[in-house]
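What you see is the complex with one protein chain gone and the rest in place.
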Amino acid sequence: MGANMAENHPVGFRFVMQAKERGAKLIHIDPRFSRTSAMADLHVALRAGSDLILLGALINYVMSSEHWNRDPFFQEYLTHYTNAATLINPDFKDTEDLAGIFSGYDPEERKYDPEAWRYAGQQGKSSANQHHESQDAMARTEIVGQQDSIPEYDFTLQDPHCAFQIMKRHFARYTPEMVEQACGVPQAVFLQVAEAILTNSGRDRTTSFAYAVAWTQHSIGTQIISCCALLQLLLGNIGRPGGGILALRGHATIQGSTDIPTLYNLLPGYLPMPNATQQHGSLADYLEQERPQKGAWYTMPNYVVSLLKAYYGDAAIPANGFAYDLLPKISADYSFQPMLLMMKDGNLRGLFCMGQNPAVGGQNAVLARQALANLDWLVVRDIHEIETAAFWYDAPEVRRGDLRPQDIGTEIFLMPAALAAEKEGSYTNTERLIQWHDKAVEPRGDCRSESWFVYHLGKRLKQLYQGDTSPRGRQIEAVTWDYPTAGATQDPDLDMVVKEINGYTVADGKPIKNGTALKDDGSTACGCWLYSGIMTEDGHNRARNRKGDERASLGWGFSWPSNQRIMYNRASADPAGKPWSERKKWIWWDAEKEEWTGYDVPDFPEHKQPNYQPAPDAKGLDAIAGDAPFVNMADGRGWLFAASGLRDGPLPTHYEPVETPVSNLLYPGQLHSPTVKLFHRSDNPYHEMADPRFPYVITTYRLTEQYTAGGMSRWVPWLAELQPHGFIEISPELAAEHGITNGDWVTVWTLRGEAEALALVTERLQPLMIDGRTIHQVGMPWHFGFGGLAQGGIANDLSALVEDPNSLIHEAKAFTCNLRKGRIAGQSQGARPL
Amino acid sequence: MKIFNQLKDHIGLVPNPISDKTRQIHARINDASMSISVCPYCAVGCSQLVYTKDGKIIDIEGNYESPINGGTLCPKGAATWGLLHSPTRITTVKYRAPYSDHWEERSLDWAMERIAQRVKQTRDAHYEERDEHGMTVNRTLAIGHFGGATLDNEENYLIKKLFTAGLGIVAVENQARI
Partner (left out) sequence: MSATIPLIDKTMVGQHGARPGAMGFLTDTTLCIGCKACEVACKQWNQLPMDNFGFTGHSYDNTGDLAAATWRHVVFVEQISDSTGQRATAMAPFQSNWLMMSDVCKHCVNAGCLEACPTGAIIRTEFDTVVIQQDICNGCGYCIPACPYGVPELSATDHQAHKCTLCYDRLDSGLEPACAKACPTDSIQFGPVTALMEHAQTRVADLQSRGVDSAYIYGDRAIGGTGGIDGNNAFFILTAEPEVYNLPAYPELPQDKVGRAFLTTFGAALALGVAAVVALRG
């Protein structure tokens, strides 16, 4: 669900095909019939934006089924490994009680106070900070939970305030009838799916879900994924081989760039950026607020201090809080979409764009190009003259004459970049596996790696600020930047960078063995604690390991944390430490050697007895019981009820997309997520529910033959020819209503913009019956733009700026539009390409 | 000789002549050097073999040894040679002055110095040492960064380190949210 794996991860899909050979069943639940559907046993077409309803109904089906209630496996997994038995604050009110919202909602601020969702008897340490100004900070203690004492449980699961009973009531209205009405999926088809998933889960079998951005790109995206996590916890499918929820990520190192983040709100290893709206004034304050007392995150000070040592070297000493003040602080949401507004409004004046094409890939791309046109300067580092570099003379608005180059003041530097094989470095793939790519040749001409660019830019800036004793001078002066350079291009020595990421002892510069060696006294430096262990103590880069095998391939690359391949793999054994079954054996307790062992690196303290029970005042991992696999969480349990950590509620709840043709059939009084982040401005208008001007649901997607915003595919002849032009997929039923035949020009529009596409009339799209009326859905790949060989209207010229309140991701997978036959007036009248 | 043995079975009346070129045919990677790379497209992480001869890449194909792709590639991965050798790939710096209607060729060194100057100007003009409540923030909101998901981990590390820790640039984002 939420993924088109055969098309977007074709080589990953070979494992699905191998499983099918061995009899596995593949179900594809997606608005469109895609190349994945063609390989599936079952294709379930649903309305874009209704996924959570179907998942909720699966949860309800499972919890009500005799099979699930009878099989002791499920009960054992549930009571030991999840927080099903945990009692919740009796004052908590569910959406059942408050007509679609949870207790703790502030309608003025459009925010929740998660204090109302606490476990019973728990204060919640950060309660004093709940009323901070910014919605954009989430303390680490909130994410993993903060408990002052051991929670209260009812292991009979009968108490009406236990998470299990609350959840059961919450999902009671997610029924097969509702799925039929709101998703457009016939009940019989839904029941087929539900039965297949249930019967394929248990002691001896596991079911796996794969999702991608078709789940994240919704205003409730995080909750859709949470909902799946709940289902998988109920079915005992987490931490076990063949189970899990697989996030199919879309770029070579989008995982790595989240771990070692080029993201505004994170420091390497998921450490929160210091935030001026929080009590983050000093290092001590920051750690006091962010450091959870129980669970794996207790050692966070070691990571923070070691990072400061890696960043600021000798300038980071205990007396100055390891130069904590030199780290900038955030105060608001500076994520991708608000950045576009900062640019357009003149607050963000200079931009580096390295391997990204926001003129095509940015939501509300019309606005994105206006934002680029309002910059003082723009550095684009890429391999082609992508739209983001060429917008000032080639964008549709310039071609039309609405905007002229002589009106655009942006100074633009288009810098040629080097690619993998022309530079060395590592990518982290979708399985958290870090792999090294060697340099095969020198880059051509002035093509250079980003390492080269950033390193030499840093050198020049250090020079320019030499002798400047102001804080901004000290900041750039203090940052350690002394990597040796080598080779014809004088690239920085990446072995030194890998060592810094891995961590080393300050005194002798030797790599540390793993993250447990890190200290909070300044004796160790570490650029990303999560990657510690990537370099061995004798300096070998384990990302270069290339010895695979038939099972976990622990000798191929390095996967974080500590080379573990399945996270939370303690759950692959029963509470006593025995494998749940021979067939699903992965990690188990060796009673003789008194250690965890198996096919993988155990994600659990090596010698912790399965029957270990923590003392009430225990800290860190000592506070985690021997039968609690989810070591990152303060209570070691998988959360069915998220007492904190989410901004839009403790349980997944369906709300309609910001733009929808139908009302919320689940909660008639609450159409949208009560905490969705909207940007109400004249240049980012939204469509009202069921606006007759925009009757169709539109969803955007990728194709096998193209890649993201096109910079790496539309200019490459062999790929361009395979999908040479932008198109829109329309069902024959809708095409007939508009007199559109296959290959016709079609104009699609929203209040944000319009785009041209060629019609691909196909039965792979189908109208659905939603709440008694026909809803048409159309699909448009978002790869295309005005540059390169393969061109086409920009799908993102149609989409809007909208944010999921947790992930700050937009909603391009479900919004509304209209369309007509023909081209945009004033557009160059090319010949019909058919 | 093996060819001629086979040709005995040939159904035609006369065996067709084998040209010198055909006789000498062999895979061009036979005597090439090989390095190991990772496909730059999606996040599956397919291992690639990069064959080079005389400092040029002559072929890129899947690595049989990889437990991920076992020698295979998708069309994008198979086009990696074409990506590297794209006919419209830029290899020199292009510069567009404010309000100009054309690109200008500039040297790499000139561009690097000019960019450094522009960063300093913008940063100096828009640097905040403290926020309105007196909290130390040491940042500039006037410079931003997009990208990173298609770069290398080490590059992301250096970008975050220089831009955020060294320059106080906080608006640093990649494709993880789009």
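Note that the chains are named A and B in the order they appear, and that numbering of residues resets to 1 at the start of each chain.
Going forward, a contact is a pair of C-beta atoms (placed from the backbone, for glycine too) under 8 Å apart; a residue touches a chain by one contact, two chains touch by 3 or more.
Predicted, not measured: the structure shown is a model, and the values here were computed from it.
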item	value
Per the touch definition above, residue among B:G45, B:G77 or B:G148 touching the missing chain	B:G77
Given A:W436, A:W556 or A:F727, the one touching the chain that is not displayed	A:F727
Chain not shown: contacting residue from A:Q609, A:N742 or A:S807	A:N742
Contact with the hidden chain (one of B:P17, B:G55 or B:G134)	B:P17
Touching residues on chain A - with respect to the absent chain	6-7, 10-11, 13-14, 17, 20, 25, 33, 35-45, 189, 192, 703-705, 717-725, 727, 742-743, 758-760, 762-764, 766, 789, 833-834
Contact set of chain B toward the excluded chain (per top definition)	2-3, 5-7, 9-12, 14, 16-22, 25-30, 59-62, 69, 71-79, 81-82
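Note that in this section only the chains that are shown with their structure count from here on.
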item	value
Of all residues in chain B, those that touch chain A in their complex	35-48, 50, 52, 55-57, 60, 65-70, 72-80, 82-84, 86-101, 103, 107-108, 111-120, 122-124, 126-127, 129, 131, 133, 135-178
